[in-house]
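The structure that follows is given in the form of structure tokens.
Every protein chain of the complex appears in place save one, which is left out.
Chain naming follows the written order as A, B and C, and within any one chain the residues start at number 1.
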Amino acid sequence: MSKSWKILAFGILACVLVIALTPYVWILLTSFKGRLDILSPQPTWFFTPTFANYPAVFIDKEYLPLVFNSLIIACGSTALSIMIGAPAAYVFARTDFAGKEDLFFFFLTTRMAPPISIAVPLFLFFTTLGLTDTIYAVVIAHTTFNLSLVVWMMRGFFAEIPKEIDEAAMMDGRSKLGAFVRVIVPLAAPGLAATAVLCFIMSWNEFLYAFILVAFEGRPLTVGIPGLITPHGTLWGQVAAVAVVATLPIIVFTFLVQKHLVRGLTFGAVKG
Amino acid sequence: MYGNGSRLRMLIATSLLATSAALVLVGEAGAWSLEEAAAPYKGTTIRTIGEALPPLEAMKKLAPEFEKRTGITVEIEMYEASETASKVMLDLNSKRGRYDFILQQHRNVGKFVTNGHVEPIEQFMTSAELRDPEFKPEEQLYQGLWKEISWYDGKAYGFPFTALTMYEWYRADLLSDPKEQEGFKAKYGYDLGPAQDWKQYRDIAEWFTRPDQGLYGTAIQGKRHEALWYEWLNFLYSFGGDMLEVKTGSECGPVIVNSPQAIAATEYYKSLMAFSPPDTLNYFWDDVMALMQQGKVAELIMWNDATYAVAVDENVSTVVGKMGFDIVPQGEGGKVAQVEGWSYLIPTAAKNKEAAYLFIQWMMEYDQQLEQHLNGGATPRPDVYASAEVQKLPYAKASMASNEVAKPKPTIPQSSEMTDILVREISSYLADEKTAKEALDESAKEISAVLGSCAPMKYPVQ
Amino acid sequence: MTTTAQPSRGQILLDRGASLPLILPATLLVLVFLVGPFYYMAYTAMTDLSFANPDQNGAFIGFDNFRKLVREDTIFWGSFWRTIRFVAIAVSIEFVIGFALAWLIWRYVERQRLLTTLLLVPMMLAPVAVGLIWRLLLQGDFGMATHYLRAVGLLSQSSAVFSTPSLVMPTIIAIDVWQWTPFVTLIILAGLMSMPRSPFEAATMDGAGPWRQFFDIMLPLLRPIIALVLLLRGIDAFKEFDKVFIMTGGGPGTVSELLSIYAYRVNFKTWNLGYGAAVSFMVYLVVLILCSVFYKAVYWKSADQRAQA
Partner (left out) sequence: MAVSFKQVTKRFADGTVALDHLDLDFELGEFVVLLGPSGSGKTTACRLLAGLEQPSSGRIEIDGKDVTNVPPRFRGIGMVFQNYALYSHKSVFENIAYPLRIRKVPAADIERSVRDVADLLRIGDYLKRKPAQLSGGQAQRVAVARALVWEPAICLMDEPLSNLDALLRLHMRTELNRLHRKLDKTFVFVTHDQEEAMTLATRIAVLKDGRLVQFDEPKTIYRKPANRFVAEFMGRPAMNTIDGMVEGGVFRAGAVACPVDRSDGPVTLGIRPEQIELAAASTPGAMTLTVDVKEAVEPDTLLIFQNSGGNAITLRTQANCDAIEAGQPVSLAFPKSALHYFDARTGQRVE
């Protein structure tokens, strides 16, 4: 009985996996197709692969630096969100103060404004500061919207670490700050890693702020993609090549930290 | 400056004459040279932004030569069309002056001019140091195109970067097939050939619609996208309709977008959906290009600058050598195509305006224009069209003819808003949410509200 | 080593006030870079500012924009209710499927690392890319998905998904489900994996069957996580833009015009910033109210329970 349930479960999961992956596989195939194969009315699964799309977009169209721009922006904003957000989350997990829950909720509200509406004011604001067209502007922008995620996820994680650990560190001779940096942060590493992955994905994939705030030469891959929709047809092969290159690093990265990802997302709340 | 004399001269001068005159001038003047004019700006970098169009890519290839001669570096940012517009708007309105010149759809010129964002080009053209005496836009450009694309309210603000029109694409091989001709004549009572009026156009579309063979009569760009509006304008104009009752794009006049002609044009336009592939409401230029390249469509109305990719480039097209091109079919208002141009403009906040002017002026020269045109551009210079190399292109004739019948459209500040309203309403009509009259009445009402007192509705709405 | 060192004032302050330096950077960053622009937006909403029309130079007009928005703007209200429906349906489906998948993995799969990573692939794709990918897949003439949908009879030969108004929103919801269900699965799975055993054992001893255990123990235990997932997904779904804009541009007609697309048109197509700000402000207000209610009702309650436990 239980064995047949298990087979059924695996069957369902396999189907889901196929649905989840087929579009990506198709894009992977498309990135090796010529335009005629791409536009063929019969789906072509077997074809003579061409490797022209990759050099066409990354060398001829000079999209290679965009990969590095994406990396710098995503790494920078992820590091900053964690560095700024985790201490705040720690305070929310440990300290009681008047209006704490309100401030906590306030952090979430920062996520609610549609980027479309904040984008223009933010652009004008950064222009006043002289920050537009620099990578800093978009790193800051991504940090602000990732902050809510960090604060919300890490609060639960910090709450799960017994308070006595901080206290022990303080009794052992650490300052409160020192206890946080030297003891709690290493203990929370899996949670931090999980949060960082999500921040990284969000920042890596973000389009609007990056488009508006960053200079042409600093634009990330996402901003480059619409440039392949030309009046003479969308360059599907090149779009696919960019999509593959843009996704592969996160898939590999996620796989490497996957153990921490699931473990890291275990919230203290569940343990009661 | 553009007195009667120059206008008269323009009328009589052929492109050939103008070119030879320019050659003579070089010999005589000699005093002006690009190198000398550019000397004060040596070492500066000028930056521009535009849609990732083939002529812009051609410009990118040409720019190093300019740099070599002048020491002025040209940096070109390429984005998708609507992205370009957003970037430019933000730059101009924040007055930070990142771009030394911009390439913009002429539809936006009014917005820029009335807000004081762009410089009149006159001040550079009258400067002896900057003006190349050989460059005579009054003679060397299609005057209609120049005035539509780069002028506003009687003043020149730039030069056309490309002048795009739309015309009829058809499958010459199908239309000249004797068996098809025979069958067509039997059914419709006249000879099969490139459609000359809209009735023929629909007959041909109907005749060739054979879904079981994967062939459709036509394809319309029905996605909720600006492409829809551009395409629809060809129908509107040739049916004798218009959006505003005006002579030039900078005027604000009564709204006539819900005229009987407009309604007829719109209903005719939708009737073509029957001969379009099933996904026609999801098409913009991208998809119809792909269909044409796959040989799945018999005829459609499409951009002249996209022709290269379907008629010449064998890497992407299966119908090279099978294509024919003609001006849009005849309607109640004649054969009228819409024209969309991109213009060189110099922002007020730009930091290197003179260097930018020098580059633009250089780009307008015959050689550069020819190079751009051969790489998929659409030049505003008749002499370039006249060149043997261009005449070899299968679409040169239709393209030139189309330029002649191009009709201006509003360039007033609210033009984008008008476009947005029309795209939505026509899309609503195509999606069966409304009738043509309802959609156009609503458009007229909203456009009139946007434009204010200068634009009453000529065809009142209840 | 054993002496009691006398600390300096600074050291004492550092320890006593340790919370402040920890929470201040985050608060400041948000205040400066989000609340600042936000108030600019709130102010702009009460002006007639337009980047396009020189007559509208940002004069203060009070609540006129809001009045017009609420009373006359049928397009706004159309997209408003469309968005509410979209969020409610998409997030519910994502939640149910995501939960079921998480449960299946938790219950039956021992080595879930590779499986989970692969399941997460849709979520890792940039929304811009997702829009383009599905546009390609569902293209009516050479779309792979269209081909197979027609082959199995789910779609008639003479129609295409994005050209059939009645199919557009369901398709957009399906694609959103495709992309974001993995996120729900991931977080619920993490929750399931960190659940204690003892309450289930106790319930088994008390004679509770699987269904009772699910409703009486698992759901209450997972409540904070469920709340978090619904909250994050709900907020993000409300802001959905990139995919839909690329796939349909809001059409055909206004069939798929969500609030964010409407806001985009007002802000970036017509550059009517005053009115656009009013639209944005309304959107923000609605999300804020919905979230506050939800937060107070669900999340806070579970946080309280935790505090009491």
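Remarks
FYI, contacts are C-beta pairs under 8 Å (C-beta built on N, C-alpha and C of every residue); 3 or more make two chains touch, one makes a residue touch a chain.
For clarity, every value in this text was computed on a predicted model and none was experimentally measured.
The residue touching the chain not shown here, chosen from A:103, A:170 or A:215, is A:170.
If you put the missing chain back, the residues of chain A touching it would be 96, 162, 164-165, 167-176, 178, 183, 186-187, 189.
To be clear about the criterion, only the chains that are shown with their structure count from here on.
A complete topology is adopted by the chain contact network, contact being made between every pair of chains. The busiest chain interface, judged by C-beta pairs in contact, is A-C. Chain C has its Cα centroid 14 Å from the Cα centroid of chain A. Computed from the mean C-alpha positions, the centre of chain B lies at a distance of 40 Å from the centre of chain C. Multi-chain contact residues, meaning those touching two or more other chains, occur in chain C at positions 141-142, 268.
Within chain A, the positions touching two or more other chains are listed as 39-41, 120, 124, 226, 229, 234.
On chain B, the positions that touch chain C within their shared complex are 82, 86, 89, 93, 111, 114-116, 211, 222-225, 277-282, 287, 290-291, 294, 296, 413-414, 416-417, 419-420, 424, 427-434. Contact residues of chain C toward chain A in the complex are 11, 14-15, 18-19, 21-23, 25-27, 29-30, 33-38, 40-41, 44, 101, 104-105, 107-109, 112-129, 132-134, 136-137, 141-142, 144, 147-148, 178, 182, 186-187, 189-191, 193-196, 221-222, 224-225, 228, 231-232, 235-236, 238-239, 241-242, 246, 259-260, 263-264, 267-268, 273, 276-277, 279-281, 283-284, 287-288, 291-292, 295, 300, 302-303, 306, 309. Interface of chain A with chain C (complex): residues 5-6, 9-10, 12-13, 16-17, 19-21, 23-24, 26-27, 30, 38-43, 84-85, 87-88, 90-92, 94-95, 97, 101, 103, 105-122, 124-125, 140-141, 143-145, 147, 149, 151-152, 156, 175-177, 180, 194, 201, 204-205, 207-208, 221-222, 225-226, 229, 234, 236, 239, 242-243, 246-247, 250-251, 254-255, 258-259, 261-272.
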